[in-house]
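Okay, handing you the structure first.
What follows is part of the complex, with its chains left where they were.
Letters A and B name the chains as they come in the text, with residue numbers starting at 1 for each one.
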Amino acid sequence: MTIQTPTANDTEQGEWVLTLVCADRPGIVHTVSGAVVAASGNIVELQQFSSAEDGNGGHGGGGRFFMRVHVEAPVAEDVMREHLDRAAVQLGADWTLDRVGRPIRTLVLASKAGHCLNDLLFRQRSGWLPVEIPLVLSNHPDLAPLAEFYGVPFADHVVLPETKVEFEQRILDAVEEHQIELIVLARYMQILSPELCRALAGRAINIHHSFLPGFKGANPYRQAHGRGVKLIGATAHFVTSDLDEGPIIEQNVVRVDHSKSVKELVAIGQDEESRTLTEAVKLFAERRVLLDGSRTIIFR
Amino acid sequence: MTIQTPTANDTEQGEWVLTLVCADRPGIVHTVSGAVVAASGNIVELQQFSSAEDGNGGHGGGGRFFMRVHVEAPVAEDVMREHLDRAAVQLGADWTLDRVGRPIRTLVLASKAGHCLNDLLFRQRSGWLPVEIPLVLSNHPDLAPLAEFYGVPFADHVVLPETKVEFEQRILDAVEEHQIELIVLARYMQILSPELCRALAGRAINIHHSFLPGFKGANPYRQAHGRGVKLIGATAHFVTSDLDEGPIIEQNVVRVDHSKSVKELVAIGQDEESRTLTEAVKLFAERRVLLDGSRTIIFR
C-alpha cells in the first residue's frame, strides 16, 4: 500500500525529540535553548507547560515544568546528549532524547475482538503510526490470520485462573526479550494483576469502552442504553492497578439516540475505541505524553 | 431584533402536533393515519419508535410504541380531537394535541449565574424558542436587570434553610397561577425537596454542569481537572428526587486539554451548559420529548 507520511529524517541533518521535566523555576527555557545552541542545533518546535499545584491557573511556586522540543542539529547523538546532560543536571531535570520517527517497540495484547488490532496494524503498515510490533500475544487464537496478513508474529495462550500467573510471566518475558517500550491492551479482556500493573507502570495503555469516568466496570454499553445517554465514547488510559482509574490519554464521543439497541451501541462504540486507542498510541510513540501524577500532559 | 423563525402558522389551514404512546401492536400507524384522513388532514411529518424491553433490538411483544405526528388540516380543533380520541380509545393510548408553535408557558428558576438565563431569553426573543416566560423566580436579585431588559417579570426571594419550604410553596403557587407547563432550572443552585420533585415530575428540566454520569454532585469541573479528562460536557435532564439521575434529554461535550485551569474549565463549560439547556427546552416545547421509564425518546 502506498500511504506515506514523513517519519524519520534520514538526511545528515539529525532530528531529535527532547522531553524534559523538572521543578518549575525561571530560566529553564533559556538554559535548554542554550544547550541546543551550543550543539549547533535549531529548535523546530517547542511546547511547555507549568502545572500549578492548585489547578487555579496561578503560577506560584511548587509547580512542575514540562517541555517537549523538536530539534534539528548536524551533530552526533553523543554530542547532543552531552550538552543536554549538562543543562539537565543544572536544572535537576529528568529528560529523554530520541530520534524523530524512530519506531517504538510495542507489544500488543489482544483477545477475540479484532477492531482495535486491525486499526493499529493497518496504520502501522501505512507508515502513520511509528511503532514496530515484534509480537501480538493473545488469550485466544482468533486473530492469528489478521496478524499474519500484516506479517506480525502472533502467539496465543489460553488464560485460565490457574494459568494466569504463567501468562503474565510470559508478558514480562516478552517485554524483556523484545526490549518492549510500550504495551498496548487492544481490547485484551483480562484484568492484569497489581504486580504486573506496577511492573508496566507508565508503559501500558488500555482502551476502556466508555467515556470515563462515566461507566466503569463491565458492560458499559448496556449501562449507557439503560440510562438513555445521548453520547457514547471511549477512553484510552495508562494501566494502573486501580481499574479504569489510570491517567487519561485520549477520549472521544459520538452522538447516539434512543433508537440504538445495545448491539448497535457496541458496533458504534467500537469505532471510537479503535481511533481513540490508535491516537493514544501515536501520541505516546511520538513522545507527546508526559505524566503529571494522576493526569497527563499532552503536547500535540 | 429581527431574527425570525417560523412558529405558529396563522393561516386557516391549521397545523398540529400530535404525540401518542401505547402498548406496541400491529396497526397503530394505520389507525392513527385513518383518524387524520377522517379529519381531512395531511401528515406532514411522522416519527415513531417501538421500545423493545431488552434493549437488544428485538421487536417482540411487551414494548411501548411512541409516535409524534405533524398534521395539517382545515378543520376546527374539536373536530380533530374527536377523530383522534376515537382512535386513541381503540388503541388504549395516551395522547396530546397542540398547535404547532404555540408558546409553552415556562417558569424559570435562577440564581446568580446569568449564562443560561441569557441564552434562554435571547433565543425566546429571537423567535427561535417557542416558550413564553411569565416569571423568573430567583434566590438572588442579581439577574433582575437581565430579565428586565427582555421584559420578563422577575421575583427574588432569599432561600435560607428556614425559608426553603416557603420558597418551594411559592414555586407551586406560580405554577398554578401562571398555568405553567414547564419549569426550567437555569443553574438554580438549590436542591429541590423530594415532594417538589414529585409534584413537578416530567415537567421540570435541570442542567447539570457535567457529562453525566461522569461527575455527579458538586464541583464537577474541579473533579474533571483533577482527573485530567480530555472532554468536558453538560447534561440536561428531567428533575427527579434521585439527584442527577433523572432521564437525560440532551448532552454535549467540548474538547479541553491539560493547560486549562479549573476557572477556564468553568468558563468553557458554561457555553455547553447554555446551549444544552436551551436545546432541551426547545425539544420539550416542540413536543419532541417522550418519557420511556428512565430514558427519553427524542424525535428530532
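Everything that follows uses one rule, which is that a contact is a pair of C-beta atoms (placed from the backbone, for glycine too) under 8 Å apart; a residue touches a chain by one contact, two chains touch by 3 or more.
Note that the structure is predicted; figures quoted are calculated from it, not measured.
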Start from the 2 shown copies and tell me what the total comes to for the whole assembly. 4
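The criterion applied here is as follows: only the chains that are shown with their structure count from here on.
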Could you work out how far the Cα centre of chain A sits from that of chain B, in whole Å? 41
Can you list the residues on chain A that touch chain B in the complex? 49, 51-52, 55-57, 211-215, 222, 225-231, 233, 247-253, 257-259, 261-264, 292, 294-298, 300
